[in-house]
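Partial complex: the chains shown occupy the same locations as in the complete assembly.
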């Protein structure tokens, strides 16, 4: 499956995202994604070393600064 | 909702932006956004650890160096 | 052979990927790749100094943050 199809298949599900130059991960429900892999998440939370740091609510993440996208359930 | 639509829906509202390689956040009123997520903010302020550092006034932020865009009210 | 053809020839095989700003490598089975070199890996694992750190399962890696892609067998 192509990477973009894989990400689109996660819409409506909770994903984990690692951003470039960030120490913490972002976990949230994927609401939308475009061809640049810009992401729209709801109920987003910041995690550091596996612990929840804070609630971010609705966020938009810029695609070109994403390192890894992962379905959240898989790595628990 | 697509990420770009989400950001466009915030025009006229106050947003918080994390930029790559910056320790401080930027908070300001979103005046305009284009397809690259370049942002035009007015009344922009720099925040560090939740405290206001300085007024920046009108600024333009380069889209590809944005990490997170967030409606400002949500995370207060 | 063009770089993209080289990467496409690795679909179905295990590859090693170095990402920008990451200390650890990612090793996994290449499921799909697009023209931006975004990668879809299955059974991905994180390696640090040659030792396995953790299982990541299914991941998507953003192409523009990739440094090196390599067939995994070659450098063992």
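In order of appearance the chains are A, B and C, and numbering begins at 1 in each one.
As a convention for this text, contacts are C-beta pairs under 8 Å (C-beta built on N, C-alpha and C of every residue); 3 or more make two chains touch, one makes a residue touch a chain.
Predicted model only: the values in this text are computed from it and were never measured.
The complex is built from one repeated protein sequence; 3 chains are visible, and the structure file as a whole lists 6 copies.
Methods note: only the chains that are shown with their structure count from here on.
Look at where the CA atoms of chain A average out and do the same for chain B: the two points lie 19 Å apart.
Measuring from the averaged C-alpha position of chain B to that of chain C gives a distance of 33 Å.
Residue positions 20-21, 63-65 of chain A each touch two or more of the other chains.
Remark: chain B residues 1-7, 20-21, 37, 63-71, 74-75 touch chain A in the complex. For chain A in complex with chain B, the residues that touch the partner chain are 19-22, 26, 31-34, 38-40, 54-65.
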